[in-house]
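Please find one structure pasted underneath; my questions will follow.
One protein chain is absent from this view; the other protein chains keep their places.
This part shows chain A:
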Amino acid sequence: MKFRLITLFATLALSFAAFALDLQSAKDQGLVGEQTNGYLAALKSTADVTALVNDVNAKRTAAYQQIAQKNGISADDVAKLAAKKIIAKAEKGHMVQDSSGSWVKK
């Protein structure tokens, strides 16, 4: 029984190490925020946060471009529409940019 518990904790520790920083916990910790342009911004410039932000934003760009292409509009317009939805959907305590560009806690 004891051995099993140790194995469980070891696996948990290992899995945490594998996912350096995931988006949801970064949001919870206020490390990242949602901008009005539809992209994520790093609010703390550590390597972990920067890597996460770059990764997420690259994937978002691809997704926005796909939608834009399908509908014959620009990716920027898609991103702006997305921003409205993302900010509206953001959970309480997460950081979002307001219309004037300053950071507010939702």
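Assume a residue touches a chain if its C-beta (ideal position, glycine included) is under 8 Å from a C-beta of that chain, and two chains touch if they have at least 3 such contacts; residues count from 1.
In this section, contacts and distances are computed from a predicted model.
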{"item": "The complex's invisible chain, by UniProt name, from \"YnbE family lipoprotein\", \"Sulfate ABC transporter substrate-binding protein\", \"Hydantoinase/oxoprolinase family protein\" or \"Aspartyl/glutamyl-tRNA(Asn/Gln) amidotransferase subunit B\"", "value": "\"YnbE family lipoprotein\""}
{"item": "Interface with the unshown chain - residue positions in chain A", "value": "22-24, 56, 59-60, 63, 67, 70-73, 78, 81-82, 85-86, 89"}
